[in-house]
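The complex appears here minus one protein chain, its other protein chains still in place.
For clarity, chains are labelled A and B in written order, and residue numbers in each chain start from 1.
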């Protein structure tokens, strides 16, 4: 059933994102054409039609990139709030599917669109700017990275793996925190949206409080002591694994709370 | 067949009556197969269980009989149908006489009125 939910969720969101991505690529192509046609605007004495339109499409491109990321966030929230906690919830929660499967389908789809939005941005920049100098520059950056990697030696593998896990987990916990806030907001009989915002602020305040308490009490002295001699080793062996553990704990708590609220405390109006 | 259900009596007794009238009037011919419960219920827009109950009642009266697995058939017994026809006529008459009595007509007066009415009809 999770597969079917994913298929449906992707279908429901793709109809927003695909056209947006299309516009971004189109604007990138137009920008490239303009940049080949004219001398850079800052060298131009008088604004002519070409440079004016080039400026318009550049602005449009920048706005579209903003729009893509705002939409990624808005759709992530809206797909949870409308399709599970709104009228559509009447359909979704009467399907023979575990509530958590809905949450997981939406989570995976959201992560997918975050990644896709990043890739679209990168790719569209390539379309716009890719030329000889650009690749020289890229080559230079790549060499720097290789050098850095060489310095890290045997710890490189662990570092990369931990980094990827951390990024994915923090995406999960960030999104789940938003889902949890909405599930809590839904418990109120009135002002559910306000309740959701309140819950979200509450979750973050609580998280920060616990975090700073822990770091003040235990972590800071320990980190200061250890960071001095092999910072990289300390990072890979202790700090990042600790981050992973904390993120896993957060994800687990969020999942448990959401699951409880959606199975035992479902309160559709 | 048009179904006419009133509000003040159980639906199943009305169904029994109306199907009986259907049989007597030849709407459902002698020895023919009756439509299925579901179809009858659907035609009359009534609950299938209620229709089932009506048909069971008709079976009990002997107007309808079940052939195993084959469905329900109207009886081939002409005498039986005639008997029910007479019964239905009696009911109609007694109802009519009652209404006339309510209007203050004596029985003889009613008969006179009927005769007069029949004359004029010609």
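Just so we're on the same page, contacts are C-beta pairs under 8 Å (C-beta built on N, C-alpha and C of every residue); 3 or more make two chains touch, one makes a residue touch a chain.
Convention: contacts and distances are computed from a predicted model.
J.: Can you work out the missing subunit's protein name as recorded in UniProt? Choose among "ABC transporter ATP-binding protein", "Zinc-finger domain-containing protein", "Spermidine/putrescine transport system permease protein" or "Cytochrome c-type biogenesis protein CcsB".
T.: Listed in its UniProt record, the absent chain's protein name reads "ABC transporter ATP-binding protein".
J.: Which displayed chains does the hidden chain touch?
T.: Looking at the entire complex, the absent chain's contacts are A, B.
J.: Of the residues listed, A:69, A:90, A:209 or A:227, which one is in contact with the missing chain?
T.: Missing-chain contact among the listed residues: A:90.
J.: If the hidden chain were put back, which residues of chain B would touch it?
T.: Touch set of chain B with respect to the missing chain: 5, 7-12, 38, 41-42, 44-50, 53.
J.: Please output the residues of chain A touching the missing chain, sorted low to high.
T.: 1, 4, 7-8, 12, 15, 82-83, 87-91, 93-98, 189, 263-268
One rule holds in what follows: only the chains that are shown with their structure count from here on.
J.: Hey, how far is the Cα centre of chain A from the one of chain B, in Å?
T.: 75
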